[in-house]
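The chains shown are only part of the set, and none of them has been moved.
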Amino acid sequence: MLNSILLDGLALAGAGIGAGVAALAAGLGIGRIGSSAVESIARQPSESGKIQTAMLIAAALIEGVALFGVVVCLLIALA
Amino acid sequence: MLNSILLDGLALAGAGIGAGVAALAAGLGIGRIGSSAVESIARQPSESGKIQTAMLIAAALIEGVALFGVVVCLLIALA
Amino acid sequence: MLNSILLDGLALAGAGIGAGVAALAAGLGIGRIGSSAVESIARQPSESGKIQTAMLIAAALIEGVALFGVVVCLLIALA
Amino acid sequence: MLNSILLDGLALAGAGIGAGVAALAAGLGIGRIGSSAVESIARQPSESGKIQTAMLIAAALIEGVALFGVVVCLLIALA
């Protein structure tokens, strides 16, 4: 019983840190894409449609893995 | 009983650090996008609408994952 | 009793570090946006209104997540 | 029995952190590719099809490993 709760603590600590790191993934990745996208639109406004499409495809791929990672950490936290 | 509280401590420490790292995700990511957006608006003021739209889409994707990560850490802290 | 206090210590340490990292998020992110904004206004003073609007939107998104992260750490510290 | 649960805790902590790092992989990698892709489309809009194809191939390779890594961490968490 004693250790049982100790381990819950370890698991929750890992889940919290993991959720933070997964969010960091989206921040670093989508931040970079979005930054380049707005600069590219400023340089080639006539191509803003193509640029936004490419931005959304790449950002969605990152968003998917990052959300999945946060959900895994949520499952660990609720288990 | 003793260890029970020890583990709560570990869980709370992880939740606090995780919440901080998730916030860092938004800071680094949206910061980069916003910085590029204002510079792009200055260079192409006539395209400020398109630029702001792209900025908001990318920033919203980051905001969503980061807020989700902080909420997971809040759940861990309150559990 | 002893361990109880040890765990309070762990929780408080995590809350302190987390609050610091969350504040770092706002510092790095809004700092970058504000820096680019003032430079852009200096280059294009006639567009200062649009630039300030974009700056405020991006900064508010970061401020929201960072404040939320600090509040979570405050809850951990007071729990 | 006691230690069994301690070990569960260690395993869950590792799974949470691992899921976060795997997501970080997608963020850093696809973020870089997407950033270069939107800039390249702005420079050569007529080649946006070829550029997007190459972007998707490289991004899919990263996405595959990152998702696999998160799934392995999910398996550890559920085991």
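For reference, chains read A, B, C and D in written order, and residue numbers begin at 1 within each chain.
Note that a residue touches a chain if its C-beta (ideal position, glycine included) is under 8 Å from a C-beta of that chain, and two chains touch if they have at least 3 such contacts.
This structure is a prediction, so every number in the text was calculated from the model and none was measured.
For this complex of identical protein chains, the structure file gives a whole-complex count of 5 copies, while the figure shows 4.
The definition used in the following text is that only the chains that are shown with their structure count from here on.
Centre-to-centre, using mean CA coordinates, chain A is 18 Å away from chain C. Centre-to-centre separation between chain A and chain B, using Cα means, comes to 9 Å. Along chain D, residues 9 each make contact with two or more other chains.
Those residues of chain B that touch chain C in the complex are listed here as 2-3, 5-10, 12-39, 41-43, 45, 48, 51-52, 55-56, 59, 63, 66-67, 70, 73-74, 77-78.
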